[in-house]
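Since the structure comes first, as structure tokens, the remarks are kept for the end.
Note that one protein chain is taken out, while the other chains of the complex remain in position.
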Amino acid sequence: MSQLQATIFGALSGSLFAVMALGLSLVWGFLKIINLAHFGMILLGAYLTFELATTTGIDPIITVMIGAMAMFLFGAIVQAGFERWRVSEFNSLLISYGLLIITVQVVSNVWTADFQRMDSSVNPYAAQSLALGPLRFPLPTLIAAGFAVILVVAAKLILERTYSGRALQAFGQDRDIAGAFGIDHTKLGILLAGAAGATAAIGGMLHSLGESLHPDAPFEWVGRVFAIVILGGIGNVTGTLYAGLLVGGISGLTAAVWSPSASPFVVFSLVVLALVFRPTGLFPSKAGH
Amino acid sequence: MAVLAALLLVVAACGDGGSDATTTTAAAGTTTEGDTLGTEAPDTTGGEASGDPIVVGSTLPLTGFLSATGVIHQIAGQLYVDRLNDSGGLLGRPVEWNLIDDTSDGARIAELYEQLISQDGVDLIMGPYATPNILAAMPVAERHGYVLPQHTAVLAPALTYECQFPGWSIGPAPNEFIPNQLADVFDSLGDEVSTVALVTNEGGSTSFVSYGRPDVEEPSASTILPERGYEIVADVPYPIGNTEWGPIAVTLQEAQPDAVLVMGLGVEANGLIDAMEQLDYSPPMIFALFPAPGPLLGMGEAADGLLSVSMFEPNEPILAELDPELQDVTEEFSTRVEEADLPYSVFETQAAATWNAWSILVQGVEGAGSLDHQAICDYLHENGADLPFAGQVSFDPEQNNFWPSNQVIKQIQGGDWVVVWPEDRAASELAGPNG
Partner (left out) sequence: MSDRGWIGLLLVAVGLAAVPALAAVFDFNSFYLVFLSGILFWTAQSTSWNILSGYSGYFSFGQGAFYGVGVYSMAVFFGRHGVDWLAATVIGGLLSMLLALAIGTIAFRLRSLRGEIFALLTLAVPFILAAVVRLSDTIDGGQGIIVPVPEYPDFLGSFQTFFFVASAVVGVLSLAVAFVMERTRYGWALFAIRDDEAVAEGLGVPTFKHKMISIAANGLIGGVSGAVLALNLGFVSVEGTFNLRVPLFVIVMSVLGGRNHWAGPMIGAIYIHTLQNRLADSGFDGWSLIVLGVILVLLVLLAPEGLMARFGRRPWAVGGVFASTLIGLGSWGGWGQPVDWLAVALGAAALVGFLPGRRGREMAGGRRAHHALEIFEGVPAPVEVGRPLVLADEAAKDFGGVHALRGVSVTISQGELVGLVGPNGSGKTTLVNLISGALPPTSGTLTLDGKDLVGMPQHRIAHLGIARTYQIPRPFHSLTVRDNVAIAIMFGRVPHGLEVAREAADEFLSLVGLHHLSDQLPGQVNLHERQLLEMARAMATRPVVLLLDEALAGLNPVEVDNAVAVVRRIHDSGVAIVFVEHVLRVVNQLATRIVVLDQGEVLAEGEPDIVMSDPAVIRAYLGKEGHARRQ
């Protein structure tokens, strides 16, 4: 039973990371850009939630609407920049890294380098959980799981049912041919990057519900987020969710059964195995990635 | 393109051998006899310092993962230097602090201290923050024969340089002192505590307390606590940077210890407490070894009664016994921290450790009457120092200069940290286990 509880803890936490990973995976898969600044947007989203909730007293989850709009703009502008200067996939990595360290420093200057944490009066979710029989579902990450499902379903619907979505898929598979069919990748790309930014803000908000904030946090997220992107398949929306749950669940179970120090070992060994035997991800989708 | 080169030029122009935003120099004026700076804080009514500045060089993590505490040391150190200059400086000369941001990167420490000593030619140095960085700076100091006062490394056996002087000491064997002190605290609660859980951050100082060094047979919490009658019902080490507390909470809930000992740092205890709350599990007592003090206070009931170690807390009864100058210091520090928009502005152990460390440096220089490092080192070995927040201590090289600890135990009561142990130094009574 305790193993199950530990797995639940882990899986729900993994769904939070899945939300963080979603935008990164989509932009990487469809726009061929590895955007490290995505982590900066998550950080900003978290701090914006903290700031807005603390100063106005509004429920932190609601404040994400503002954060999401702000990060939508951020993401869109960055993508517009990449387009304008025709940045290669490789160089996008470096530029986004530059943007990331700028963001981290700005956050540190504005909100100080010390830990910031929403008071329990502002953030009622931190220590709560939902009880189902003997099992507990911690609230912050349960909410995260909810958002994850919503975002993934929404993304899937958009990608498969709308013209823009299918155009994006075409573009992701073969950009030259898609261009020949008149698909304007520039606008699509900017929209997608903006949407990714908005999901980053949501991820940041969710993060702030359960954790203390520190400007240096992005560097702690990178490993697990990339693991989820890899296992889920780059650009694979549902895969990202499943991978998040899987990575989180395995992590939690390993921590309880073996040792918390062993979790990264198990997770990343899994990543290596997956890359070797299933390079397109553990959950291949029909929609070509 | 021109912008780029201009930037590089500007950067280089600003880097003229280490000026920085925190330098202060008192105006030239009459010289005074240097006040001995023992238990007294620099006397603000003293005369002006004059002449060539004495430069103290050091690094601190002002950015990066250690910066939360790094900035505290920056503010405390700057306050010390300001007050020192206001009261006549050092050997009558103004003191300038050349502080470099090491960005929490241990690999840069050696190069930066080499730069401070060799290129910038600083007269004195102060240690950086966090044990790994202090250990990285030590060989450089030793190589150049510079006295190294440091404020936060308590891993005594590793600090072998004989001219290293700690501003905070948990004695020469923290791995024995802390578990024994804890056992004393639990003893005083009668039978209420008989089982404990050990949850340990695998990094240097904390792991050392729980398990001792890997290559050495030595006592530690995992051996001493059982010897003192406290059964360890759960033993969970976790890696630095761990953020998954759920599984650990589950293990603890299963073990049902009377006291959970979180041998961790920063906000790790917060994460664990949240996770336990989510399980509706509230251990009777919780102890955290080196937490960030502020965030725990905002946790409300869940963290009520939590214990930790301390060297100093500005509780009323303790302040009342303190030199008025030092009381003033704690207030001015709080003001400065609030002006810097930092959330937790209380002058406590970290700031006190810095204050001690700077005090050691100043006393050594004043006592030796010169900036000659060997003379300073000898003086400190022969005479010890009168530390503002520890009293008179002596530095025994056999103990790596780690003076017998004056550590107290603090507890969260009514949303504040208060000293509760030992009884003769307590500001309030130790509260026993919850429910």
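In this document, chain identifiers A and B correspond to the written order of the chains, with residue numbering beginning at 1 in each.
In this section, a contact is a pair of C-beta atoms (placed from the backbone, for glycine too) under 8 Å apart; a residue touches a chain by one contact, two chains touch by 3 or more.
Here the structure is a predicted model, which is why all the values come from computation and not from measurement.
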Hidden-chain contact residue, picked from the options A:Q3, A:T56, A:N91 or A:T186: A:N91
Message: Can you tell me which of B:Q119, B:Q256, B:T335 or B:Q374 touches the chain that was removed from the display?
response: B:Q119
- request: Consider the whole complex, including the chain that is not shown, and state which of A:L31, A:L48, A:A68 or A:L99 touches that chain.
  value: A:L99
Statement: Even though one chain is not shown, chain B touches it at residues 1-9, 11-21, 62-63, 100-103, 105-112, 114-115, 117-119, 121, 132, 135-140, 143, 158, 202-204, 207-208, 213-215, 237, 239-241
- prompt: What residue numbers in chain A mark contact with the hidden partner chain?
  reply: 85, 87-88, 90-91, 93-95, 97-102, 104-106, 108-109, 219, 222-223, 226-227, 230, 234, 259, 261-265, 267-269, 271-272, 275-276, 279
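Here, only the chains that are shown with their structure count from here on.
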- prompt: If you average the CA atoms of chain A and of chain B, how far apart do the two points sit, in angstrom?
  reply: 36
Statement: Interface with chain B, chain A side, in the complex: residues 2, 5-6, 8-10, 13, 104-105, 108, 111-117, 119-120, 126-129, 131, 136, 138-139, 210-212, 214-216, 219-220, 251-253, 255-256, 259-261, 263-264
- request: Mind listing the chain B positions that touch chain A in their complex?
  value: 62-65, 67-68, 70-72, 104, 202, 236-239, 241-244, 246-251, 253-254, 266-267, 270-271, 273-275, 277-280, 292, 294-295, 298-300, 302, 340-344
